[in-house]
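Can you read through this structure? Questions will come right after.
Here the complex is missing one protein chain, while the rest keep their positions.
Showing chain A:
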Amino acid sequence: MRAPALILAVTALLAAACAPADQATPTPTRVDGVACTKDKLATLTPGKITFGTDQPVYQPWFVDDDPTNGKGFESAVAYAVAEELGYAKTDVVWTRVPFNAAIQPGKKSYDADINEFSITDERRQAVDFSAPYYDVDQVLITLKSSKAASVKTLAEVKKVKIGAQVGTTSFEAAKRLSPEQDVAVYNTNDDAKAALRAGQIDALVVDLPTAFYITSAELDDGQIVGQVPGGDGRPEQFGIVLDKGSPLTGCVSNAVESLRSKGTLAKLEQEWLSSAGNAPELK
């Protein structure tokens, strides 16, 4: 066992030595026998890391629908993860991947996809998830003029017509409220907002940071009703999506964990999601 160990140590040293000087020292970690450094990672383009995300992308996760500016929580996390793996800012490439394309079984056009993907056991059958980078709460929002504005309890919520975006855990949360009328399902939160303005739904479930952005910046008389109770007691978490069985998963997870222990994640949350305080919980 000594010879392979020696080889590994030497390659790790070489990897460290090869890294450009103008960046943070790469962590010479290895996960599942893979060295987590730029020149050893089997990315699509050697020496570059390709992140995928949808188009359009929204505040506060991205700013100005431009993932490359490093602004917005998820863009910042992506660049932090890349740096942790030894990539310079210029080594990060972005590609636009619609939801369905991100999870199809064929060849992927990205190394890692960051797009508010909630981690579930069921979804793990189809893709790999990194360690979670954000714990998310689901909240109900409405217009001040709507009858949902005065709702305080879970029993009152059942009388309200609720909408949500398809394919989101917000939709699952809306169903958990078991409203009397079917949950209306929209392609995007933009469509759902149109339906809210038109009075076709009384309230809309979105995640907390999105809720703060929508109610403060997008709707003139928007209001947060309250927090939707969680499903099975476990917090809902966002993870970076990677191809099923991707050799990068361990390293990306490792990078996320390292960012958490260094306090970088908390700092980025503070910077981009700081307005996301707490919403009263519906009981």
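In this section, a contact is a pair of C-beta atoms (placed from the backbone, for glycine too) under 8 Å apart; a residue touches a chain by one contact, two chains touch by 3 or more; residues count from 1.
Quick note on the criterion: contacts and distances are computed from a predicted model.
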Open item on the list: Not counting the visible chains, the remaining one has a UniProt entry; which protein name from "Sodium:proton antiporter", "CRISPR-associated endonuclease Cas1", "Amino acid ABC transporter membrane protein (PAAT family)" or "Cytochrome c oxidase subunit 1" does it give?
Closed with: "Amino acid ABC transporter membrane protein (PAAT family)"
Task: Touching residue (missing chain; options A:T45, A:Q104 or A:T153) - done: A:Q104
- [ ] Specify the residue from the set A:V63, A:V127 or A:V157 that touches the hidden chain.
- [x] A:V127
Open item on the list: Which candidate, A:F171, A:F212, A:F238 or A:W272, sits in contact with the chain we can't see?
Closed with: A:F171
- [ ] May I ask which residue of A:K48, A:K71, A:R176 or A:K244 touches the chain that does not appear here?
- [x] A:K244
TODO: With the missing chain put back, which residues of chain A would touch it? List them for me.
DONE: 99-100, 103-106, 120, 122-123, 125-127, 163, 166-168, 171-172, 182, 184-187, 191-192, 194-195, 197-201, 244
